[in-house]
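With one protein chain withheld, the remaining protein chains of the complex are depicted in position.
Letters A, B and C mark the chains in the order given here, with residues in each chain numbered from 1 onward.
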Amino acid sequence: MIDLERLRSDFPILSREVNGHRLVYLDSAATTQKPTAVLDSMDAYYRESNANVHRGAHTLSAEATELYEGARTKVAHFIGAKPAQTVFTRGTTTAINHIAYGWGLNHLNEGDKIVLTIAEHHANIVPWQIISRHTGAELVYLELTDDYRVDLNGIDRILDDRVKIVTFSGMSNVTGAIGPINLLSEAARSVGALTVLDGAQLVPHHPVDVAEFDVDFMAFSAHKMLGPTGIGALWGTRERLEEMEPTEGGGEMINTVDRHVSTWAPVPHKFEAGTPPIAEAVGFGAAVDYLSAVGMDVIAQHERDLTRYALDRLAEVPDLKVYGPDDVLLRGGAVSFELADIHPHDIATILDQEGIAIRAGHHCARPLMQYLDVPATARASFYLYNIPEEIDKLVSALMNARRIFGL
Amino acid sequence: MIDLERLRSDFPILSREVNGHRLVYLDSAATTQKPTAVLDSMDAYYRESNANVHRGAHTLSAEATELYEGARTKVAHFIGAKPAQTVFTRGTTTAINHIAYGWGLNHLNEGDKIVLTIAEHHANIVPWQIISRHTGAELVYLELTDDYRVDLNGIDRILDDRVKIVTFSGMSNVTGAIGPINLLSEAARSVGALTVLDGAQLVPHHPVDVAEFDVDFMAFSAHKMLGPTGIGALWGTRERLEEMEPTEGGGEMINTVDRHVSTWAPVPHKFEAGTPPIAEAVGFGAAVDYLSAVGMDVIAQHERDLTRYALDRLAEVPDLKVYGPDDVLLRGGAVSFELADIHPHDIATILDQEGIAIRAGHHCARPLMQYLDVPATARASFYLYNIPEEIDKLVSALMNARRIFGL
Amino acid sequence: MSQLDELYREVILDHYRNPRRRGTLSGDHLHAEGVNPSCGDEFSLDIEVRDGVVVDAAMQGQGCSISQASGSMMMNTIVGKSVSDVEDLTYKFKLMMSIEEGDNPVDPDRPGSVLGDLEALQGVRKFPVRIKCAGLAWSTLSDALQQAGQES
Partner (left out) sequence: MSQLDELYREVILDHYRNPRRRGTLSGDHLHAEGVNPSCGDEFSLDIEVRDGVVVDAAMQGQGCSISQASGSMMMNTIVGKSVSDVEDLTYKFKLMMSIEEGDNPVDPDRPGSVLGDLEALQGVRKFPVRIKCAGLAWSTLSDALQQAGQES
């Protein structure tokens, strides 16, 4: 059990007022709020140990390097991985682009297939479209079941030996649907395809031991798990990381540089050109420490309880339709919905007047919107710091939206 | 004139002790220290306005977007540029890679030439080597004069109409030599080549109005100018930015996304895929505010005075050789040197025992080291917060190094 | 009236739910499309201009009440007006939407006096992030008219 009152006091922004009301932050799928521990870790880094890493023979530089590499170890252990296979990137988007350009561009050919799901975030679509244009590989989409989960029906027909990559999110940022990770990775493995797991929504909300998924790569972002902006991580198997070309050249990622030829540093540094996000790594490390101290199991259970409560309460609002599974074992706490003929953007504006922050739009998932045949959805998303009272406020504000729209 | 005592008190780390001595930080060319104003701006962002940008219809998101775009305006104005032509990147390295991959890869062909100088940082060499491998374009190096400046002798022979790109740093991070920006850009222009200015060392230390240089692109990093790690900027002319392909796909950089085809957002967002470094942008904005408040002219003059003093005092140390111009109008405050047969790394260790932080190594400029025929150099580098007393400490510590090495 | 009720006036909800001039034109006409990538709103319009006068107009689109109502009201207002009157109207509308109140030469008490029905949209000014919703139709219209300018 979480002592929610104490926990909430770790997040300074939660005491803020918005439009005369105490902030109700229900947009954690977009980015999460930060506990003081994370902010203080970065502040302390800058006030006490700031220096460039891997470069100097002076004390500050040694300290900064230790903090940076120490953060890598923390983040790696948080997902059950080895530091040497954990690359710091700018975020999920950059991580997936690394894979697409660093692996895809060099290993895909005309006629090959890249399989992905219609529920993917643009970060896991656009890079593959670009690689597809460069290589002639074709994009094939898996669609959804009636309850908005990846439809594995007919996957045997789709997965043939021309499939080289199967890429999918661990949890959809729109429907909240989780998985099916192992079924997809097994199916991919059976045709010798490589698997990419977009962990942007999964890793923040569920205990993850990457060894339990038989995937080749996983990407995630610090800012979605209490950490700072500007950093994320790419995990990969040793073999795949070795096969990958670096997608940025510069300092730190080299072994030797001559006028015309250079050689690369070993993984993970091969993929970390230039001055890395050092303070951000420190903050990322503090974020996973915070999450681990609360306990990922506890967090997942809290979110399941909250999501169950939210789905039940939202069912009381007339004309409200949820786009996502109802079973909280099959979904996380990103709840997309529409309400009568009120456009999501209007819902968001009305809620904002009561200090309630939700997101409205295509959630960087336009192909999914087209598939669902909606222009946009409203989305409330929860994290460890949310409480049932906030869902009550959400529901009563939605009732007010109905009134304003004369319903 | 700067009130140095007051200014130094803005930098908390400068009161720190290292090995029992007050820190003497002479490694600002690697990364600079941060004033409280910068740290506070990021802290306030996270405590009060943290949200994802461009995405929500709620108050925090609008505030975050305003802060992020406001920071872009500040950074753009700092270099005399338009915000719409100022792209936030992870740093100089990423910015140059954007140019190399986004422009070079699509515009260079077998037989074309990329001209650069032997004094470049790996960030301005390795990306071009990679592009050269992909396109067949050839790298041609300009070498140095006896006083370590770019040698323009014979440039007419080198610059023919096969030259498509001329890329060079505004100030060398090793020799400290500045320019010659306009001579190079004019020469490039005369053969129709595009010019790339690596501003990583120039922008932090000198008043820069990009309109005064006739260059196509300029790259620089926040962390070298009082700002946070994890962010930098790429400036380009509108025409060149329009010609450039995005090098990362994902959210925020798109206009529309369908299953198989996407269209791009206008510049600068086309180059900013995914959640950007938001807090870092805020900190970058606060950094340029701080620099502007002190005054870039004042800073440049302070550094010239300091560099003059340093060069004079270093001349008193027997067997010490400086690699760089002596005229402080032709150079900045990055002073590389060797001392007798004491290896730079040993110098750095000895200085560190007295709390003095300098850098030793190849400074991410191995081709330059080979050209100078040294394995490495020691480098002391100055910024607005350094004082002559620190140079005195440096000199006496160097004398101690001589003693330890029995000289 | 609360700020919200002022934003979502009945006339706006009416235009949102019953958009005027929905459809496409078949004869000779100008066409333009606009999209607001940050929220996904879309707007496209056909206008027929004869002898400098907008004689017919039709629109399609999807999006929030503000963007669609703004478009519907705009379509209704421009038919029958000369191109230069429409340009003038566009200018006045954009001024009304400008949040820098000091810059606003329209009578601040009755900015709608020159804008008719469109006056109802002034509630948007209290919601800065929604101003671009109201503006989408108008910038699409400007695009279409610019083509006209180039053709003539």
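Quick note on the criterion: a residue touches a chain if its C-beta (ideal position, glycine included) is under 8 Å from a C-beta of that chain, and two chains touch if they have at least 3 such contacts.
Being a predicted model, the structure only gives us computed values, none of them experimental.
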| item | value |
| --- | --- |
| Chain not shown, its touching partners among those shown | A, B |
| Absent-chain contact - pick from B:70, B:83, B:207 or B:375 | B:375 |
| Residue in contact with the excluded chain [from B:72, B:164, B:205 or B:366] | B:366 |
| Of A:15, A:106 or A:256, the one touching the omitted chain in the full complex | A:256 |
| Residue of A:14, A:42 or A:57 touching the missing chain in the full complex | A:57 |
| Contact residue for the chain not shown (choose from B:114, B:278, B:306 or B:350) | B:350 |
| Positions on subunit B where the hidden chain makes contact | 341-346, 349-350, 353, 360-362, 366, 369, 375-376, 404-406 |
| On subunit A, residues whose C-beta touches the chain left out of the figure | 54-55, 57, 61-62, 254-256, 265 |
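Assume only the chains that are shown with their structure count from here on.
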| item | value |
| --- | --- |
| Chain whose Cα centroid lies at the greatest distance from that of subunit C | B |
| Subunit A and subunit C: spacing of chain centres that average the CA atoms, whole Å | 38 |
| Intercentroid distance (Cα basis), subunit B paired with subunit A, Å | 31 |
| Contacts with 2+ other chains: residues of subunit C | 38-39, 129-130 |
| Residues of subunit A touching at least two other chains | 345, 349, 360-361, 366 |
